[in-house]
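Heads up, one of the protein chains got dropped from this complex, but the rest are sitting where they should.
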Amino acid sequence: MIKLIFYLFAGILIFAGTRVITVKNPVHAAMFLVLSFFSSAAIWLLLEAEFLAMTLVLVYVGAVMVLFLFVVMMLDINLTVLREGFARYFPVGALVGSLILIEMLLLVGPNYFGLDKFQVPDTASTVPNTVALGRVLYTEYLYAFEIAAVILLVAMVAAIALTMRSKRQNKYQDPARQVEVSAHDRLKVLKMPAEKAQ
Amino acid sequence: MNFTVTDLSLMLPEIFVLSMACIILIVDAYLPERLRDLTYQLSQGTLVGAAILTLGIQPESSTLLMSDLFISDAMSVVLKSFVYLIVFAVLLYSRAYLHNHKLFCGEYFVLVLMATLGMMVMISAHHLLTLYLGLELLSLSLYALVAIQRDSSQASEAAMKYFVLGALASGILLYGMSILYGLTGTLELSEIAKAIATGQIEPQLLSFALVFIIAGLAFKLGAVPFHMWLPDVYQGAPTAITLFIGSAPKLAAFAMVMRILSEALPDLHHDWQNMLIILAVLSIALGNIVAIAQTNIKRMLAYSTISHMGFLMLGLLVAKPDGYSAAMFYTIVYALMSMGGFAMLLLLSRAGFDAENLDDLKGLNTRSPWYAFIMMVIMLSMAGIPPFLGFWAKWAVLSQVVAHGFIWLAVLAVIFSVIGAFYYLRIVRLMYFEEPSDTAPLQVNTDMHLAVSVNGLAILALGILPQPLLQVCIQSIS
């Protein structure tokens, strides 16, 4: 039964992954990416890694992909330009891609990484894996965790630095100044000598 | 699972730099424009403080901290000290340029400090995880720095290329690491070495992982054929940022290569030796040859970097401590020279004008004999002409290569560096034997003037007395 579910989700995952890079519409591609996230979350659940599965769905599907969709829809990418030259490069690309695929399959396959080579992890632990993960994360891997946090901070700083314009460049309104304005500031009456008719 | 907070004093430099970066981030947000120099001074102070901490609290022997994720040893102390020194000089050199190009903002300093922190993490990593995180911290800061000049489409393009290719390389590296983890069951460097030493792991799987790791490392070093990003990024980024990218991160890259290859994978050296030979030969050849055809100095220096990285790999591929120290010497020397070279470009730039074409150096001697002299020292040193420092660096590496029987490699390297000497000497010729096309007087601050002079003279002085620096490198590796 578990095997059946595994192959089902694995199949969906591969199908969705392939579609992500083959469909023409970027919105559809994003949706396929969401599907592949869901499938991998399901596989993780099979491995009893509930926490990771939940995080994947919450963070990637719930936040990242939604944001991604917004961006894709806002940019309105011209597909025909992107497709240019595809046919020309396809044979070479396909050749190289398949070569790498074959090489990888030869090694990272059941020959060396089969179930007989590696034991199934012992999951009959007393603590739930959220707790276990938390413990390791805040003790043994505290240093790495901190650095990861710093990376996020840098990402934030970088994002702001690259997108925020200083006040002078932004167009904005200051209601207080709008209210306080007087006719005197806006209107100037110029006195000009009247032209005399000749 | 016992977790005890050990003595963290050896980590004080990292903690200090991180805290100061956060403080600067906050302080800068509230600073009025006219006090912006305070950010600069704080950043420089941070580097000085970190240097004091690093040199003040040195480990007696290699010490592991934080559940073995962090290592403090002689090499880390030396490399970190040079990182501080170089970043300090980079900030100093860049100051006027940043002002002129309206880039003098708090984010720049925070990002530089964060990148410095990333380098420190990499240098002190004893775990693939920390190594990778440090790398990402550094890279992310660099991506942002390249793009910091938002109005320049060239810079944005460069940043985009850097980012995408960098992500690809990180992916490759990470994939190699994950295979390695799958094979050895650990991420800790010394444990990986132990697991491999048992000889129970399939060798072809190890080579498989190794290829991916080497490819990732080669990208960071900028070795052919993983070098494509380098010329575009060097040219596209504002010169002050190129100066930064071209100097200190090379030390971190060297540390990363050292940590992975010599600490985690020493038993695979037959494999990586051969891979490095290919990468080194390609880099030296392509770097030197293509540099000749460049008219943009930044681009030319980028190709020169590629060839220098080839030399650096020559030292590494010996796979003996002597070779490592020669490579380390080379890296430090390279960083010093590259810093000086880009600093000279900063010197020639002014508001609204970037000196980056070869023609901009024309007749520098008539405009300023002193700077022409410094630039000449740097160029001759890069070309590896005695008695300048660059000669000793090349000599150290080549003598190791010869000593370990790769004479053909040394001959090849020498031939290509002779070819490479052409484009360095061309700059000297332009400076001394051509009429200046631009006669605007140079505006140089006193601190910049001093720093550039010290930089150039150091290359000269260390070239005459190379022994101390070489000794430091030898001692820190053994």
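For reference, chains read A and B in written order, and residue numbers begin at 1 within each chain.
Just so we're on the same page, a contact is a pair of C-beta atoms (placed from the backbone, for glycine too) under 8 Å apart; a residue touches a chain by one contact, two chains touch by 3 or more.
The working rule: contacts and distances are computed from a predicted model.
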Choices "Na+/H+ antiporter subunit C", "YciI family protein", "NADH-quinone oxidoreductase subunit L" or "Peptide/nickel transport system ATP-binding protein" - which one is the UniProt name of the chain not shown: "NADH-quinone oxidoreductase subunit L"
Selected from B:105, B:174, B:201 or B:419 as touching the chain missing from the view: B:419
Of B:232, B:267 or B:354, the one touching the omitted chain in the full complex: B:232
Of B:36, B:161, B:194 or B:350, the residue in touch with the unshown chain: B:161
Which of B:19, B:41, B:274 or B:475 contacts the chain that the document leaves out: B:274
In subunit A, positions touching the absent partner: 93, 96, 99-100, 103, 106-107
Residues of subunit B in contact with the chain not shown: 160-161, 164-165, 168-169, 172, 204, 207-208, 210-212, 214-215, 218-219, 224-226, 228-229, 231-232, 271, 274-275, 278, 286, 289-294, 419, 422, 467
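Everything that follows uses one rule, which is that only the chains that are shown with their structure count from here on.
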Whole-Å gap between the CA centroids of subunit A and subunit B: 30
Subunit B residues within the subunit A interface of the complex: 1, 3, 18, 22, 25, 66-67, 69-70, 105, 107, 110-111, 114, 117, 121, 127, 129-130, 133-134, 136-137, 140-141, 143-144, 147-148, 150, 179, 182, 202, 204-205, 208
Subunit A to subunit B touching residues, read off their complex: 107-108, 112-113, 135-136, 139-144, 147-148, 150-151, 153-155, 157-158, 160-162
